[in-house]
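Apart from one protein chain that is not included, each protein chain of the complex appears where it belongs.
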Amino acid sequence: MVSVLKRGLAIITLLIIGYWLAQGLAGVPFGQDKMLVGRYYLEHVIEQTGSINAVTAVVVNYRGFDTLGEVTVLFIASTGVGALLWERKKRRTAKTEGSIVLTTGTRLLVPFVMLFGAYIFIHGHLTPGGGFPGGATIATAFLLLYMAFTMYEIPHKAFEKTEGIVGMAYVIVGLIGLAIGGYFLYDWIWQTWGLGRDNVGRLFSGGFIPIIYTIIGLKVGTELSGIIDNMLKEGVKE
Amino acid sequence: MIHISAFYFGSIALVLIGLYAVLVKKNILKMLIGLSIMETGVNLLLVSIGYISGRSAPILSEGITPDKAVDPIPQALVLTAIVIGVATTAMALSAVIVLYRRYGTLNVEEIRRLRG
Partner (left out) sequence: MNCVTCINYIIIGVMIISAILAVEWRDLLAAAVGMAAVSLFASILFLILQAPDVAMTEAAIGAALSGAIFIFAIKRTQRFETEEEERPGWWVRW
């Protein structure tokens, strides 16, 4: 009786909230031109940044500091998962080995999945994608290796060193921009050195966007693999 | 009756379904599923506000001038929001694993009764 009353009250509250949201959104017409700042970014993106993908130019170049904050949040989450699930000795508890289809398919496919992930983050300024789906694809390749073999572990020392070096490299790129140009994350390749100005639309252009997306892709890939590794192992009681 | 587009209706429905799961259900993992569905609904709402009908994706290759591209700014916001959503979900799930090891149950009323 009490739970039916509580459930009914919850549904009535949700319907009132839904009606209020819908009435607020009725004043926003769907599909009409309401760009203000977006029009400035679209008109000046090729001459100011050198990339033809406007979304990745906004994420890395015009709003690069927010991307640094996002990389920090992901780092804190990965450290938090490692700290909450810490045991003195850990091992994997999978009991059944994958079938012959899974192991053979994994051995054939893992290099291609990693190559595809690297392609996504290297061509971030030309095709849709960027650093974050590229890193997630690399983490999916490691997840496939975890699913197929019962005794596979990622090499911990190499991954932790890579993650630390790559995270420091992002801040160093920003500090070099501060030294050359005057503000943090100044695009010193496109605006001071002028490399690749005649190459817009090809691979060697776009300022420092490919460099930062390589850094972000490696960082996200190793961090998500670390999260998967921490959640799969259980502690051994001595 | 107010007239809204189908995309707005779909995203409001997702937010309401996720909020129902957080309010009514008693299992912690079911509440986290509701939270994740709410985040997907909000991202869908943000991208559908920036859509302009008749235009194409904001990648300025041959033939796409700034008159023929949709708004790139909501897409940049949502790109960040998706990654932060999965980071907070991972952290909440590891907290649930520690909670299960300590109390032995996933029911929030049992945990509140056993606390201490």
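When the chains are written out, they are named A and B in that same order, and each has its own residue count from 1.
Everything below uses one rule, namely that a residue touches a chain if its C-beta (ideal position, glycine included) is under 8 Å from a C-beta of that chain, and two chains touch if they have at least 3 such contacts.
Just so you know, these numbers come straight off a predicted model, no measurement behind them.
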Subject >> Positions on chain A contacted by the hidden chain, ascending >> reply: 2-3, 53, 55-56, 120, 128-130, 132-133, 136-137, 139-140, 143, 224, 227-228, 231-232, 234
**OP:** Write the list of chain B residues that the hidden chain touches.
**Re:** 6-7, 9-10, 13-14, 17-18, 20-21, 25-27, 29-30, 32-34, 36-37, 40, 43-44, 47-48, 51, 55-59, 70, 75, 78-79, 82-83, 85-86, 89-90, 93-94, 96-97, 100, 106-107, 109, 112-113
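By our rule, only the chains that are shown with their structure count from here on.
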Subject >> Rounded Å distance between chain A and chain B, as computed from the means of their C-alpha atoms >> reply: 16
Subject >> Footprint of chain B on chain A - complex, ascending >> reply: 6-7, 10-11, 13-14, 17-18, 21-23, 25-26, 28, 30-35, 37-39, 41-43, 45-46, 52-55, 58-59, 63, 66-67, 70, 73-74, 76-78, 80-81, 84-85, 127-128, 130, 132, 201, 220, 227, 230-231
Subject >> For the chain B and chain A complex, residues of the former touching the latter >> reply: 2-5, 7-9, 12-13, 15-16, 19-20, 23-24, 48-54, 57-61, 66, 69, 71-73, 75-76, 79-80, 82-84, 87-88, 90-91, 93-95, 97-98
